[in-house]
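The complex is shown incomplete by one protein chain, all other protein chains being positioned as in the whole.
First chain written, first letter: the chains are A, B and C, and each begins at residue 1.
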Amino acid sequence: MHIYETKTFDLPTLEGISDKSVEEHLGLYSGYVKNFNAMTELLQDLAKDSEKNAHALSELIRRRSFEFGGMRLHEHYFAQFEGGAKEIENDSKLAQALTKQYDSVESVVTQITHVGNMRGPGWSILYYDPQSESFHIGFTGEQHQGHFVTLPIIIALDVWEHAFLLDYGAAGKGKYIDAFFKNLNWSVIEKRFENVKKEA
Amino acid sequence: MHIYETKTFDLPTLEGISDKSVEEHLGLYSGYVKNFNAMTELLQDLAKDSEKNAHALSELIRRRSFEFGGMRLHEHYFAQFEGGAKEIENDSKLAQALTKQYDSVESVVTQITHVGNMRGPGWSILYYDPQSESFHIGFTGEQHQGHFVTLPIIIALDVWEHAFLLDYGAAGKGKYIDAFFKNLNWSVIEKRFENVKKEA
Amino acid sequence: MHIYETKTFDLPTLEGISDKSVEEHLGLYSGYVKNFNAMTELLQDLAKDSEKNAHALSELIRRRSFEFGGMRLHEHYFAQFEGGAKEIENDSKLAQALTKQYDSVESVVTQITHVGNMRGPGWSILYYDPQSESFHIGFTGEQHQGHFVTLPIIIALDVWEHAFLLDYGAAGKGKYIDAFFKNLNWSVIEKRFENVKKEA
Partner (left out) sequence: MHIYETKTFDLPTLEGISDKSVEEHLGLYSGYVKNFNAMTELLQDLAKDSEKNAHALSELIRRRSFEFGGMRLHEHYFAQFEGGAKEIENDSKLAQALTKQYDSVESVVTQITHVGNMRGPGWSILYYDPQSESFHIGFTGEQHQGHFVTLPIIIALDVWEHAFLLDYGAAGKGKYIDAFFKNLNWSVIEKRFENVKKEA
């Protein structure tokens, strides 16, 4: 089985998201990678007596995507800050596609924000469906519940409590989301969208 | 918002999965398309008074991926039977990649079968991660819970009760899974894998 | 650890729910009891090397309530038919309490029916909260998701596909729910409520 490695991110100092918060957040990310690999290994071990361990194997299978999601989503998350905050190009393919579906980029940011402010830990995610050439905004509980299956991710906004509690307190999700968008490097987002369009 | 349309599938008579069962199953599929579109529409309607309807909007957002998954997964499912049963080509890229990771194609079929036999309704799914060039087998509860986020699907095996109960009774999931693999057109599966490899 | 035993139910012939369907349903119920006990046993076994098996132990813990719910909910379900269909007594404590909160017994039956017709497998449940002296109608996904924590159950309506597919087909949930209420022995339900009131 493939062993995944923890990636490193070239992160600038963020505005409104403290270094300490980022450092702890990166620690959680590496925990997902470590635990995904550990579950993979344990699965192989328990499979040696698959009849006796049938229930344990089932439940590990059921949960592995939690760790995978924690790994992959955080990789999307941190990459969005690399290179520093940068506004969207008004005439980029992404800006045009978003404007076509949502009237304006501001409008889609508002909707992602609303979804991020939903109750409970999770992610507010902008997916793109190449088949229908349309975007979908979804809310993911934990790391693996509620995804739009197979769709590539354009923007991934983490709204677990660990993302904001240290900087803004238990009721501070709204302020954190504002900070998230201030630090976003939209050129990373634009490239994601272009890569998806190329494949489609 | 994009309105999705129900696809039609050119299905042969299946061995061990009755026409009546397929017909009812296709009816459920079209229900997902219809309900996804209806939720999209209702979202837009309730958004006119987004403050008053905040909770309703949240919960519709939380659930839309259920209908999307029901739509997209069934499209993967039925397409796998189009053209009639066909064995895997031993020297296809898919056969080679599966053999490399799982020792043999038989072995991966056994594992997908085991996961399909897990308790509860859902799907046993073979995903491919182009980034790590490895496959993952996962179990999805309902249509949207537990997915390997963003990963394309190579094989989608429906193990909701509606897939097998009519033909094999409440305890007949195992027999149905055997029938599923007997009817699989592996050339469809091979093409899926090749398309994913091309994009990567 | 306590080993649970499969209960037997003194069931009359039901109207609109076939003997074959009931027989298969009882088979599923005994599966929950068997699997709950098996998970309990496996947990104890894996706990001998709790460090190595930590992930497996976690996932078994996470899932045991699924089997427990499948066991306990079906015990509520089948008991409701014992003694044969019997209408609610207009002046029973239950009838009075339901009428007070929902205007009429018909109205609460309609609401339980609506909730039962929600999409996806699960249960439509009438709970009673002795603390606030009020009823709540909820929808439970699978056997363990979405419960009103700690609340005793007054009516449990199974809406998994296995409850209706054999008799009414994949789209026949509505007809099955009507049959469910036709066969209900309300004196069982009244006694449940009286027992809960006594304790409170």
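What we mean here is this: a residue touches a chain if its C-beta (ideal position, glycine included) is under 8 Å from a C-beta of that chain, and two chains touch if they have at least 3 such contacts.
Computed from a predicted structure; not experimentally measured.
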{"item": "Candidates C:151, C:165 or C:184 - the one touching the absent chain", "value": "C:151"}
{"item": "Positions on chain B contacted by the hidden chain, ascending", "value": "35, 38-39, 42, 45-46, 52-53, 55-56, 58-60, 62-63"}
{"item": "Residue ranges of chain A at the interface with the undisplayed chain", "value": "24-25, 27-28, 35, 66-67, 119-121, 141-142, 160-162, 165-166, 169-171"}
{"item": "Positions on chain C contacted by the hidden chain, ascending", "value": "1-2, 4, 50, 57-58, 61-62, 64-66, 68-69, 72-73, 101, 114-115, 118-119, 129, 132-134, 136-141, 143-153, 199"}
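Here is the rule we use: only the chains that are shown with their structure count from here on.
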{"item": "Chain whose average C-alpha position is farthest from chain B's own", "value": "C"}
{"item": "Approximate Å spacing (C-alpha centroids) for the pair chain B, chain C", "value": "29"}
{"item": "Whole-Å separation of chain centres (CA-atom averages), chain A against chain B", "value": "23"}
{"item": "For chain A paired with chain C, centre-to-centre distance based on mean C-alpha positions, whole Å", "value": "37"}
{"item": "Contacts with two or more other chains, residues of chain A listed in rising order", "value": "58, 62"}
